[in-house]
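Of the protein chains in this complex, one is absent; all others appear in place.
To keep things simple, chains are lettered A, B and C as they appear, and every chain counts its residues starting from 1.
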Amino acid sequence: MSTHFLNVLWIALLVATVLTWLIGKTGHAGTAAVAGILVIAAIKGWMIIQDFMALRRVTFLWRALVLGWLVLTLAIILLAYWLGLK
Amino acid sequence: MNAQHHGHALRPYPPGDLAIWVFILAELAAFFALFVAYAFTRLKHLALFDEMQRTLDSDAGMLNTLLLITGSWCVARAVAAIKANHVNSSARWLLAAIGSGVGFLIVKYFEYGAKFAAGIDLETNLFYTFYLSLTMFHAMHVVLGMVILFFVWNKTRRGGYSSHDHHGMETGASYWHMVDLVWIVLFPLVYVMR
Amino acid sequence: MSEAFTTSTARNIFYGGTLFFLLVFLALTYQTEQSIPSRDKREMLADPKVVAGKKLWETNNCIGCHTLLGEGAYFAPELGNVVKRLGSKEAVKAFIQSRPVEGIPGRRSMPQFNFTDAQLEEIASFLDYVSQINTAKWPPNIQG
Partner (left out) sequence: MQYKSQAVAKPYFIAAIALFVAQILFGLIMGLQYVMGDFLFPEIPFNVARMVHTNALIVWLLMGFMGAAYYLVPEESETELFSPKLAIALFWIFLVAAGLTVVGYLTVPYATLAKVTGNDLLPTMGREFLEQPLITKLGIVVVALAFLFNITMTVLKGRKTAINTVLLIGLWGLAIMFLFSFVNPHNVVRDKFYWWWVVHLWVEGVWELILGSILAFVLIKVTGVDREVIEKWLYVIITLTLVTGILGTGHHYFWIGTPEYWQLIGSIFSALEPIPFFAMTLFAFNMVNKRRRDHPNKAATLWCLGTGVMAFLGAGVWGFLHTLAPVNYYTHGTQITAAHGHMAFYGAYVMVNLAIISYAMPLMRGRAANSNKAQVAEMWGFWLMTVAIVFITLFLTAAGILQVWLQRISDNPLPFMVAQDQVSLFYWMREWSGVVFLIGLIVYIWSFFIPGEQKAAA
């Protein structure tokens, strides 16, 4: 993993974090905000798992376990929020 | 080791010791259960959760996210450095990661301090039960991660790891990334989304 | 496999993980001790009858048939809320006193313990104390 790529990733994660924070700060709520925030969280989690944890070059099973955790967790949260928005 | 950089062969096991991965998966399962419990309890008490969430300090939450991401990045750089046999540089990156952990705890100290000063505790209401259980449990993981990183740093600076042997460092690094990963879900869930 | 998974790491994780969760548990224990005075009606323990009643409860092995706040044997009714269920301490005392020595043919029966009036008052006071503990709305209804 090149260090340059790690640096770019780091900056991207920082920006994404500020973005999430801004959505909350500006008082956004409801379907669009929840969906946006969860998508950002998914992307951030995905980057961390693939490149910081370095599972990108590991067999499918291990990646599936951890990425699956991320997707399942966010999906269930989405479901619970969606039920609350109805 | 070459295959890892250039080839297409997939490694059979994740970086670090398998034992830590079993532990990581168990921890992820615990946090999964906590997150799901939070989301569905909120569903039953929407008004309370939305109202109480506004009393949280989302600036502190954001700052802590930045710190943990930075800590994760430092550890990733430390692993990259040791793979290039840059022992001193690797040790410095580890120290920086521990530093970000210290920063996280300082922010938490002020955040909790404000809450406790307002007389809030685990039993104030259901939202605060969740907020405090989740974040304190996570903060203890930060502490554990720092303890692990401390041992890894100590061994690194004594020349215990090299480009050939950094199994132990990857073990500690994997745990630290897990602590970051969990927070990536926790922050929007508890501080931001409504 | 052997390189990916070492016994020494597994051992260290065992010690570290156990210590970690033990500390969390002890911290929660401390918090619980700080917090329960608001729920456990400890002020009622100032009455020596309640303390004596607990000892009678124990030395007659009531827990061997009954549950108390849901813990014990499941052979006889829950007693954590029995004062409320029967309506008064007097009703509880009357029930205990009325048990036939030889039991009831074909049915479960509580033994006759031949308590004195003072002892009956102590047991009833103890059960009254337990019935006032804040149990997070358990049991679901008066039947226990």
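Keep in mind that, in the parts below, contacts are C-beta pairs under 8 Å (C-beta built on N, C-alpha and C of every residue); 3 or more make two chains touch, one makes a residue touch a chain.
Note that the coordinates shown come from a computational prediction; the quantities given were computed from them, not determined experimentally.
**Student:** Can you list the shown chains that the omitted chain is in contact with?
**Tutor:** B, C
**Student:** Footprint of the hidden chain on subunit C, which residues?
**Tutor:** 2, 5-7, 10-11, 13-14, 17-18, 21-22, 24-25, 28-29, 31-33, 35-36, 39-40, 42, 45, 50-51, 54-55, 57-65, 67-78, 101-109, 111, 113, 129-130, 133-136, 138-144
**Student:** Which parts of subunit B are in contact with the chain that was left out?
**Tutor:** Subunit B touches the missing chain through residues 19, 22-23, 26, 29-30, 33-34, 37, 122-123, 129-130, 133.
Just so it is clear, only the chains that are shown with their structure count from here on.
**Student:** Just give me the whole-number Å value for how far the CA centre of subunit A lies from that of subunit B.
**Tutor:** 14
**Student:** Where does subunit B touch two or more other chains at once, residue-wise?
**Tutor:** 12-13
**Student:** Would you mind listing the residues of subunit A that make contact with two or more other chains?
**Tutor:** none
**Student:** Can you list the subunit A residues touching subunit B in their complex?
**Tutor:** Spelled out, the residues of subunit A in touch with subunit B are 1-3, 6-7, 9-10, 13-14, 17-18, 20-21, 23-25, 29, 33-34, 37-38, 40-41, 44-45, 48-49, 51-55, 57-60, 62, 65-66, 69-70, 72-74, 76-77, 79-81, 83-84.
**Student:** Which residues of subunit B touch subunit A in the complex?
**Tutor:** Residues 4, 10-15, 21, 25, 28, 31-32, 35-36, 39-40, 42-43, 46, 50, 58-59, 61-62, 65-66, 69-70, 72-73, 75-77, 79-80, 174, 177-178, 180-181, 184-185, 187-189, 191-194 of subunit B touch subunit A in their complex.
**Student:** Which stretch or stretches of subunit C touch subunit B in the complex?
**Tutor:** 3-6, 9-10, 13, 16-17, 20, 23-24, 31, 35
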